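Here's a structure for you.
The complex appears here minus one protein chain, its other protein chains still in place.
Coming up: subunit A.
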Amino acid sequence: MSTLVIAEHDNESLSPATLNAMAAAQALGADIDILVAGAGCSAAAEAAAAIGGVGKVLCADNAVYGNQLAENVSLLIAEVAAPYDNIVAAATTNGKNIMPRVAALLDVAQISDVIAVESADTFKRPIYAGNVIATVQSSDAKKVITVRTTAFDPAPADGGSASVEAVDAVHDAGLSEFISQEIAQSDRPELTAAPIVISGGRGMQNGENFKMLEGIADKLGAAIGASRAAVDAGFVPNDMQVGQTGKIVAPDLYIAVGISGAIQHLAGMKDSKTIVAINKDDDAPIFQVADYGLVADLFTALPELESKL
């Protein structure tokens, strides 16, 4: 049995999600190789080679893979996948974009958002906004899997010295072109990997008021998240949305401020170790999942909290 992990990277370095995917691959119990597809991605390939337990790194370094266009990268993966039993990637927007396309090319199912590996062909995954956990068994010879990063502790980034093998296949489907990208720059930890997350909802009233969360986040070394309502209202950008259809987080501490606790929001944060809710409505559903609930007006509670940390 053998597994191919699809690395997520920016050509220079690996994203932390790759190590979560690696951990899930280890749970499958087979030999593991990693594919790094990109343009000028040798540094990322070296980083992948340093991960403990990696057999070899396949490096497809070509301009056509530079922007991770799904049409091109999926053709590459489908070709490289031939000798492997499992193809594993993190369930990031990149993994979600590419892996179903790979599965269809291979004429197999794709198993999304795996949270536990029960055996070589049986997996647990959340359905219905995480209100139900399904155990599914695959009858496909090749399993194409995306894994929920928060469910697998990252594998160690070092301890290995795998060889890097160049893959020459060039797949340019000619269907799509990259135009531009706006990536939010922040000195704060990445939302899905941060040990502490503080999120604001509609109760924050506007984007300006999110500054109140920033002061606290700075003191705690926290990342900042948001509910859909806060993103839809334009308070903050889309990449901050936590929930069923946004990002999944499971930090040691999650602080929900002015968030009611809709099932779609809970789906993205209820596996956090400790949950704090600050809400002026005593009956807000968020209190049903909160370890510590503070019924208060956030406009008085937040400045006080910041001063007392």
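Just so it is clear, contacts are C-beta pairs under 8 Å (C-beta built on N, C-alpha and C of every residue); 3 or more make two chains touch, one makes a residue touch a chain; residues count from 1.
The rule we apply is simple: contacts and distances are computed from a predicted model.
Within the choices "Electron transfer flavoprotein subunit beta", "Branched-chain amino acid transport system permease protein", "ABC transporter ATP-binding protein" or "Nitrite/sulfite reductase", the name that UniProt assigns to the complex's undisplayed chain is "Electron transfer flavoprotein subunit beta". Only one of A:His9, A:His171 or A:Lys270 touches the chain withheld from this view, namely A:Lys270.
Although one chain is not shown, part of subunit A still touches it, namely residues 69-71, 74, 92-94, 96-105, 107-113, 122, 126-140, 173-184, 192, 196, 220, 228, 231-232, 237-239, 244-245, 247, 252-253, 263-264, 270, 273-276, 287-296, 301, 304-305, 308-309.
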